[in-house]
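Only one protein chain is missing from this complex, and each of the others stays in its spot.
In order of appearance the chains are A, B and C, and numbering begins at 1 in each one.
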Amino acid sequence: MHTFLLLLIIGTFLCLYRVAMGPTPPDRAVGIDTIGVMVVGICGIFGIITGQDFYLNVAIAWALLSFLGTLALAKYLEGRGFDE
Amino acid sequence: METLKRRLLDMLIIFVLWLLLTWSLDLQGVVAGAILAVLFALVLSRLLPPHVERLFSPVRWFWALMHIISLAFWVVLANFDVMYRVLHPNLPIRPGIVKVKTTLKSDEAKAFLANSITLTPGTLTIDIIDDWLYVHWINVHESLEDTEAITRDIAGRFEVTLRRVFD
Amino acid sequence: MNSGVTPYILISIGVAFDLVGAIGLIRLPDVYNRLQAATKCVTLGTALILLGVVAASGWSAMGIKALLAAVFVLWTSPTGSHALARGAHIAGVPLWSGSVIDKYKEDTGR
Partner (left out) sequence: MKGMTIIVKTITDFVAAFIVVFGAYIVLYGHLTPGGGFAGGVIIACAFILLMLAHGREVAFARLPERAAHIMDSSGALAFLIIGWLGVTGGFFFLNVFGRGDMFRLLSSGMILPLNIAIAFKVGSSLFLVFAALAMFRRRSFRAMIEEELS
């Protein structure tokens, strides 16, 4: 299980390369979105390792916040206010 | 009468969600869930989407199951497709944005069609304007002006099941 | 917590797909292609990891929550990527130079 955890952390660092080096702002937004979904998987593996079910609460909340952030970034890229 | 029925349905759905989240039949938890369901259904009206009563139709559930099975097949195929394209040294891609006409009517069916298209091999929904879906296709292999063939290739495989689930 | 080989298989396939998605995010040329690889592979990979959690813990509180999280991710992740792609096109990010057609730009002029 710890091997899977290590591999997923390597994956998030690969996404971080795109966030740092992305030539345009949408590239960085894609990297952030991908990291958000990957962290949900990391929370699930943490749940198996420790045997505590509250890590899955963290997973659901993280998925929600990741979706919210993606929508906000998309709306910002469209060039509109957040409430229209 | 209609609103009363709708309120009862809201309460039932919120109560079932609460039971799934707590996953215990402890008396205090169940009572708290019942109070919460009544409160949310009365105070936060219109929180749930319209047409919730369709949840109680077994035919729709059967077709939803069929849709999930076909979607699972295409999603796994899509992942191996992406794996082939990404790990190939020459990057065999030929991208482009094409236009697809859908025959589905309701908003829910259109939304789930768009999500299904995003998860299937090589396609990504970019925008939806009335009945036209604009789809980014990673490997355009049909002739470009042949909208019929493109539609059959991208959207046709899900419309049969989604029409029976949502329309 | 029953120990079988099923959760290990599911989680290893999921982690492999996640890594392929991350590699695609780095290798592919423009934002739409990157979005394709990232959305498909990372969504299915995360859903498979969560199904592995379900297989490892059975029908307990953890399994049900993992199932709910998997459904949530499968619904919201394609939606988010659709919104990002639309935002990127409206913001004026051009397609890769090897692209063959852009119907959206022809029709809407954005």
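Criterion: a contact is a pair of C-beta atoms (placed from the backbone, for glycine too) under 8 Å apart; a residue touches a chain by one contact, two chains touch by 3 or more.
It should be emphasised that the depicted structure is a prediction, and the values quoted were computed from it without experimental measurement.
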Subject >> Touching partners, among the displayed chains, of the absent chain >> reply: A, B, C
Subject >> Residue among B:Asn79, B:Asn115 or B:Thr161 touching the omitted chain >> reply: B:Asn115
Subject >> Listed residues C:Tyr8, C:Trp75 or C:Trp96, member touching the removed chain >> reply: C:Trp75
**OP:** Identify the residues of subunit C touching the omitted chain, counting contacts across the whole complex.
**Re:** 68, 72, 75-76, 79, 82-83, 86
Original post:
What residues on subunit B make contact with the chain left out of this view?
Top reply: 13-14, 17-18, 21-22, 26, 28-29, 32, 36, 40, 44-49, 107-108, 110-112, 114-115, 125, 127-128
Subject >> Positions on subunit A contacted by the hidden chain, ascending >> reply: 53-54, 57-58, 60-61, 64-65, 67-68, 71-72, 74-75, 81-84
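The rule we apply is simple: only the chains that are shown with their structure count from here on.
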Original post:
Could you name the chain whose CA centroid falls nearest to the centroid of all protein CA atoms?
Top reply: C
Original post:
CA centre of subunit B versus CA centre of subunit C: separation in Å?
Top reply: 15
Subject >> Rounded Å distance between subunit A and subunit B, as computed from the means of their C-alpha atoms >> reply: 22
Subject >> Chain centre separation (subunit A, subunit C; CA means) in Å >> reply: 11
Original post:
Out of subunit A, which residues touch more than one other chain, so two or more?
Top reply: none
**OP:** Mark out which residues of subunit B touch at least two other chains, giving numbers and ranges.
**Re:** none
Subject >> Contact set on subunit A toward subunit C in their complex >> reply: 1, 4, 7-8, 10-12, 14-15, 17-18, 24-27, 29-31, 33-34, 37-38, 40-41, 44-45, 47-48, 51, 53, 56-57, 59-60, 63-64, 66-67, 70-71, 73-79
Original post:
Hey, which residues of subunit B end up touching subunit C in the complex?
Top reply: 20-24, 75-76, 78-79, 82-83, 85-87, 91, 93-99, 111, 114-115, 118-119, 122-127, 129, 132, 134, 136, 138, 140, 144
Subject >> Residues of subunit C that touch subunit A when the two form their complex >> reply: 1, 7, 11-12, 14-15, 18-19, 21-23, 25-26, 31, 34-35, 38, 42-43, 45-46, 49-50, 52-53, 56-57, 60-62, 65-66, 68-69, 72-73, 76-77, 79-81, 83-84, 86-88, 90-91, 93
